[in-house]
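My questions all concern the structure below.
Only one protein chain is missing from this complex, and each of the others stays in its spot.
Our next item is chain A:
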Amino acid sequence: MWLLPAMLILAAIACSIPLSAYFTWLMEGRYRAPRVLKWFEDLVDTGPQDWKQYTIALIVFNIALFIFGFVVLSLQPYAPLNPRGLGWLEPTTIFNTVISFLTNTNLQHYAGETALSNFSQIFFILPNMFLSASVGFCALAAIIRLFRGAEKCGNFFVDMWRVCMYIYVPVALLFGIIFMQQGMPMTYASTEVATTLEQGSMGLDDKGQAKPQTIVVGPVAAVIPIKMLGTNGGGFYGMNSAHPLENPTATTNFFTTLAMMLFPFALVLMYGRMLGRIRHSVVIYGVMLAMMIGLIAWVIRTDTMEPNPGLTAHAATAWQVPSASAPSGKLDVPSPAVAALPVNQHLGNLEGKELRFGTSAGAAFAAITTDVTCGAINAEMDSLNPLSGLSPMIGMWLNCVFGGKGVGMINLLLFLIVGVFLAGQMVGRTPEYLGRKVGAREMKLAMIALLVHPILILGPAGLFAATGWGTTAEANPGAHGFSEIVYQFSSSSANNGSAMDGLGVTYGLNANASPSPEAVPWDIATGLVMLFARYLPIIAPIAMAFSLGRKKVAPVTLGTMSDDTVTFGFLLFGTIAIVGALLFLPVAALGPIAEHLGPIPFGG
């Protein structure tokens, strides 16, 4: 039960130490590449950039990648490697998908095996996964250099080249080999047609012939390593890492889960190493780790160690709800007693879980994937027990429990600046971070970046919950339907990409005769949310770091707040908990908590 998550965390910690040393060595430019690679470095190099040039280069590059993605995805019907003759995706789905992969979100309003050819998987998905994963990494590196007071914060294109080619590609190759050995397909073929052992068990076709089982295969082992390492999360198959060809064994599940933890863990330590403040980064690391352990433990406790309440007995209860038509203003709604179905649930809630990963693997994965904003899933989020659903949502709401590569650490810096500011106010001292005074300008930039996230979740979620866009798309009744809407926007805004799959947001191929009725507004709304939630919280912190970095370093005195103590850790944790709870407790109460307290089963 607890062995698997414990091993995952220990392995991630152990790997993050040497990895962070390697990242630091690389990002400090101490690696002297062989002549061939150096030639490419020089090819993309535009010389040292100040923070504005670096930011513009980042934006220009993302525009270029958007254009590239749009063109490639639109080419699907004309491109090779498409023996099934798959046509276009619906236009708004292309818009949503291109943004989704550009922003490292990988929210998928289509099912991979149904809608994408191997051409699209290779030429659209793969480069997007490698490149978008590198962007956040580079932004963090730039922020660190600015914090050190440097006028020039490196060159964006050289940083991108190094991160992508010297880090992601070799590590992805290593993981790819492990995955293939365990059973992940790696072929340019598209399908295998199986007659099945019991002929006719798939049913009969129009002519009365036994239907075969068509199995989609492809270059899965190339996509999955970078999907996890880059905390991208966009599955080759619709059901992502729950699919047996995308995650064949307990071993692949272990390495898949570990892969998404490696870089977010290591980047926190890289922050400390590059700033020369390792103890400070260890405190941050500890706070993040404590939050992650709490969120994993919560979901295992409530999902793996509890039965699915839909199948158990419930006593009769009565509910009083406000009603305008009732004479007393209140209406009594009785909920009759429910008998237990004879199901042995000693393995916890098995609806929407796969068996081969281990008992607590689905629950642990659900917490980790949302903490590190990966968004891959190996169990159905919709079918988690009501209270368990809180853990993935909290991970996305806080968005800094390690968080995405680079951006998670950047988000934490925002909370940290707010925390330092609050502490400074309490003792009546000008707040300082890294010895530099935090002024109004830095606070404004930090608050802009911090508030984008809740606004982009709560605003659209409220709009969709109040209109047919949301209510038609809900696949489950009552509070859970609301949870689905909140989850979708949380996932979009956190650039996570996981989803409660019941929500009807899939249009799929343009030729699809029966798409989800509200797919188009969902495509557009989540597309825009992903876009804003990605770039504002990267650009504003770079500006903040520049503004802070320019200031003089004040000498350390007795009154200086030390940022490498346990006390500081609690301050940081308290800030995150209070700000997070103030922002999101109401929706948590309306969604998962209401579902837990309300009648189960609800409606009929």
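Here, a residue touches a chain if its C-beta (ideal position, glycine included) is under 8 Å from a C-beta of that chain, and two chains touch if they have at least 3 such contacts; residues count from 1.
Here, contacts and distances are computed from a predicted model.
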item	value
Protein name as given in UniProt for the chain not displayed, "Potassium-transporting ATPase KdpC subunit", "Phosphate transport system permease protein PstA", "Na(+)/H(+) antiporter subunit C" or "Sarcosine oxidase subunit gamma"	"Potassium-transporting ATPase KdpC subunit"
Hidden partner chain, touching residue among A:F23, A:W51, A:F95 or A:F123	A:F123
Among A:L10, A:A194, A:A290 or A:A326, the residue in touch with the chain that has been omitted	A:A194
Which residue of A:L341, A:A466 or A:I524 touches the chain not shown here	A:L341
Chain A residues touching the omitted chain (full complex)	3-4, 40, 43-44, 46, 56-57, 60-61, 63-65, 68, 111, 113-114, 122-123, 126-127, 130-131, 157, 160-161, 164-165, 169, 172-173, 176-177, 180-189, 191-198, 201-202, 213-217, 219, 221-222, 226, 237-239, 242-245, 248-251, 308-311, 313, 336-347, 349-362, 377-380, 382-383, 385-386, 475-480, 483, 500-502, 595, 598-604
